[in-house]
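Excluded from the complex is one protein chain; the other protein chains are retained at their positions.
Here is chain A:
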């Protein structure tokens, strides 16, 4: 009986390790600085994580499908600049759908290259990171983009507004997470993503349209980027061309922290949300205990490596193993 209980605890740790780590982490930082679990602080962290979070939700689809997406940061800069520019030219009501359409075109383009032409996703999205950056600068002429009448537009609602006292970015993050969580876990499309990422050949042999599934994961990812770009533009009502720079790695970090395998076939939306929050709270906690902001780059990296190590260690049953 004792053996069974022990097995149960180990099994729970292996499956929910990330959640346990999160709770332990919260307790430690709270003891170091009680302000950490102040409701305002928590709300602030979630709010500032929301943009990154929405992007991570989309990338979760791509990663479960067995691919990478390193273009999301650059693509988010594009969406932000485009919607801000069009805001003053054609008005927010048209600027928003126009920006969504353009961003989805970028996602579709990547989807065709990786899905139908079967090109390596690392190379394609790394190339697109650079190409989209060029596209953004071409659009803006290299200048920062600002909305002329910052007081008089309703456009600020997506980044600055609140409903029933809850900030809109948090609501949007929660809404997108709920919808995508259901799509992934409850629909045939979600099941096919897991199959394609788990074993693409077997999926093909089972009549799953592999190319189309991969294509659609990139479309979902670009949709999330468009939402994130909208939130970003609405929050600041002005932007540099590099606003999303480097976010592709943070996004990937959150997805890995959540426990999705880079080999594809595993991960969930819920876990990614946890990964996003952990990343947000780590960065916030480090600031609250008085460390300079650049320490977070090092700490974030260390935590990701630890997460990956503990993940494979849990699968092997020991920390060091002669075989993988």
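Basically, a contact is a pair of C-beta atoms (placed from the backbone, for glycine too) under 8 Å apart; a residue touches a chain by one contact, two chains touch by 3 or more; residues count from 1.
Note that contacts and distances are computed from a predicted model.
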From the list "Electron transfer flavoprotein alpha subunit apoprotein", "Transketolase", "Carrier domain-containing protein" or "Sugar ABC transporter ATP-binding protein", give the UniProt name belonging to the chain omitted from this structure. "Sugar ABC transporter ATP-binding protein"
If the hidden chain were put back, which of A:92, A:229, A:265 or A:280 would touch it? A:265
Touch with the missing chain holds, among A:33, A:48, A:153 or A:204, for A:204
Touch residues of chain A, complete complex, unshown partner: 7, 10-11, 14, 182, 186-188, 191-192, 194-195, 198-199, 201-209, 265-266, 317-318, 321-323
